[in-house]
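Every protein chain but one is kept in place in this view of the complex.
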């Protein structure tokens, strides 16, 4: 177990290092001059040069990268004009465009992304695993076919269409809910939940077809296993067989895929966040890319990498918990 | 290497058979599979014959018809059903009056091409990485696993924009999309291949191949690849429609195909706001996309069942790059 | 309805079971009738495909909903499992008749604690509290000889050994207080010593509770040990039926006789030993050792194994599962790297060569695998699989001719070159495996349990083939098996392995007739005898020298 954790830790460090190098390298070729953008459209060359110096862009890429690493481990100081601000380690730098500390920016936006991701997780687990179970129980029948078509419709519709349809139906046409605007959980848990309901649904539905199919097939596969025959031969009812025994077979793959999806969602579900106005990391990332805001892009990418790795570890642990035969090493 | 990746994938239960004829015989008995195959075939044919059909119907997918749209009302087509008429069977595009039917067919060319091309690339990379991870040492395996993590976390948009900037002008945009989607979306495939390989390599017939004194590469090619075909092919059936949606999302983010070339994704992303004023404009590309998703899923399931009767119900689910959110 | 004295507990008349298969209908059971009185025991004996398990399943109505067509009547304690309403059927299953399955690992839910599984089943048939059910589970686990049952009840199946799992399955049956136990190959996956313990336990429990037993087995020896009556089946039909002593000692049907003749016996004909030390010294292993895993979790599979093999000689390697015999065998052909020790092939040290260095020797050291199904690539024709092993250099036509030749040599139709493995029976596939090994023109063949997956009649044919080939080609043969009788039939010399070590090694006659190591003696004593009377004696002997459960 200790070996396992140590190995994953080393792996995580490697992943993050590789990611940051890769993003720096990619940015080297991305068009757009951050200094010009930060300066404004009608800047003269002298002003642009000043801004460039201020952002530290006149240095070579390599030395910029070293400073970035230094910030992560030791923190950095920045001038606001009127004074110095210390950006504590792990300092991901200062946004080129908004002068905000990237670490603070990410911390500010993480809760929204986490809210979205976790809630969507619940939806796809409920809807996906639920319909998967139902179609396993009713396999071959019309129920299964209808469910399959419905869940596939969710997957085959891009979220920017699906989400808008939901908004139009629920908020505009039926007016069951007001149009969602993000309310932080800490501010008002009830409002938070109501306002996140549609984004969760849209994203959850988009993902749930996968889980429905996964659950269905895992359940069917487990039902074909020998131990199910044992319990059938001892008079256990079919429904109990599914819920008590076969469902367990579906748990490990659902956990594994969920964890991976959840991890990658921490880089943000861009389209969902934009459509529902959720101030999350996905939008931050896209804005960063559009504004050639390297520190923001590197920061968000690293957070995403971290969560991908964490999700992997979490999945391993959950899998080991769900299936005692698994030994982590 | 992480166990996560092993969990969702079944240990290779070796299929009883794998001959093409038997697969076909099993497929033949499934009407849904046949219908799906027919639908997909029809789509491919329609896409391939798009220029011919355009010529036959006398409609150019790029020709503007300003007289068919109501300029004062945002360019909404005159008439019901998105301006459907004898000339324009499925109506015209708002704003431009371009013929929707031919645009959908031309769009199918790009969408299918990009999706299939990206899938091929994903499968190719996934196979190589998965095999290397499965057959290599623990060290290689761990390294490749981390590389997969990196790829999952790397934002597709960044790569798309960087690549756009690097490639020479005139580089075909569909190919660029294939590269972007393909280069970032192989994680799922490699995980499946790796898990299958790990399971397979301990099977006796793979060990037996060593006794013949042949090298590893030949063993991988002759013994492993055929056994990987079933899971990989069926996974591809899931990847193709997923990639169409990814293409749509990239279009929506502004890095799709270049106009005036249509693609389903490009059409969907411009159609987004139109579904009240001109529902046909949204429903048509959505419908085509949905039919493709449905047909390839059903066919994929059926092919897998046919290839691997014992593994019938096992579904491989993608953790491909998710940009569709 | 309670059965009366004249009304048997199980009454099967004209049972026919048919399945739909890819190529038409398969009739698995064909107009079979049988009866079994309360407290009596009946063994259904037959080779694979004889329909014996199908009959067992029919007793519990397990064909319902599977698409199988069941005709004829089955009455178990007056209930027809094929037509009973669901509630009655669930009562019958477990409550009246409890099934004990083969392969205890897969027959238990891997995710749930064993005690919990037993308690759950118990509660289905006895309206008691959870706590009481759990107590009952512990009680029956204790009864079947699980030490420290209260604690072990919380373990999951993978934490049990094979024998303990089989005991747990028996406990599950016991927990329901059934009137009939249907045991489908209950000991097939077990080692002989464990098999003997389980059979003894079954015997004991029946005597104690008066439960009837329907035993399904391919092993005549197991039937001899456990049943009052025997019903021999073949192709879904009854071949012969009668009291066990009569059928085994004086079989009426020719098939029964053939079956009995094919069973390897410890007292059967032994091989005449080859003239000692005549052939060339092929393999020489000294102090071979193999560990799996690293650090604290390392497990030593083989320890200090030394042996020699000469051309024209057969070395038998016996041991129970986990004894390290397969690991040793694979090291001998260098499919596994030895962790320590030396391995010389014709004088050259090959134990530490890498894959490239091994190339020149690969074809000369061949292995015949235990499972003929998994050792052939299901997606390639058998011809292609064999052709891979033909030394390179020849034209395609010549390779093909050579493969056809080999197929012919091992008794297969050369025209089936392009057939796929699944089109063959188990025995035929094993012949392909042998042809493949021969194709490489080897000097040494290690046969790893080459016949244990085969029916007895096939076993005899395959061992005969191997012996013939060896004599003809002057091969050095290592014959690995858990079945002492089979080994005795083919070996010149025998090595007995236990827990990774070779505990005894010597000429076959000496090892079998005058075993020096107590473990060898125990092994020999555990082999089922075909004579029910002898079986009774042996059982009594084992009862006086008990071995701890859980081994």
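Order of writing sets the chain letters: A, B and C. Residues in each chain are counted from 1.
Convention: contacts are C-beta pairs under 8 Å (C-beta built on N, C-alpha and C of every residue); 3 or more make two chains touch, one makes a residue touch a chain.
Methods note: contacts and distances are computed from a predicted model.
Of the candidates "ABC transporter substrate-binding protein", "Carbon monoxide-induced hydrogenase proton translocating subunit CooK", "Glutamine amidotransferase type-2 domain-containing protein" or "NADH-quinone oxidoreductase subunit J", the chain left out of this view carries the UniProt protein name "ABC transporter substrate-binding protein". Partners of the chain left out, restricted to shown chains and counted across the full complex, are A, B.
The chain omitted from view is touched by exactly one of A:286, A:306 or A:320, namely A:286. Among the residues A:47, A:143, A:191 or A:240, only A:47 touches the chain that is left out of the figure. Contact residues of chain B toward the unshown chain are 62-64, 66, 69-76, 94-97, 161, 164-165, 169, 252-255, 258-260, 270, 272-274, 276-278. One chain is missing from the display, and on chain A it is touched by residues 30-33, 36-48, 50-51, 53-54, 79-83, 85, 97-100, 105, 108-109, 164, 167-168, 171-172, 175, 178-179, 181, 270, 274-277, 279, 283, 286-287, 290-292.
One rule holds in what follows: only the chains that are shown with their structure count from here on.
Each chain's centre was taken as the mean of its CA atoms, and the one lying most distant from chain C is A. Chain B has the Cα centre that lies closest to the mean of all protein Cα atoms in view. Rounded to a whole number, the gap between the C-alpha centres of chain A and chain B is 22 angstrom.
Chain A and chain C, compared by their mean Cα positions, are separated by 51 Å. Of all residues in chain C, none touches 2 or more other chains.
Shared interface positions of chain B, defined as residues touching 2 or more other chains, are absent.
Within the complex formed with chain A, the chain B residues making contact are 2-5, 7-10, 142, 145-147, 149-150, 152-155, 157-159, 161-162, 165-166, 241-242, 245, 248-249, 252-253, 265, 268-269, 272-273, 275-276, 282, 286, 289-290, 292-294, 297, 311-315, 317-319, 321-325. Chain contact summary for the complex, chain C toward chain B: residues 22, 330, 333, 335, 355, 358-359, 362-363, 365-367, 369-371, 373-380, 385, 388-389, 420, 422, 436-437, 440. Those residues of chain A lying in contact with chain C across their complex are 225-227, 229-237, 244-245, 248, 322-325, 329.
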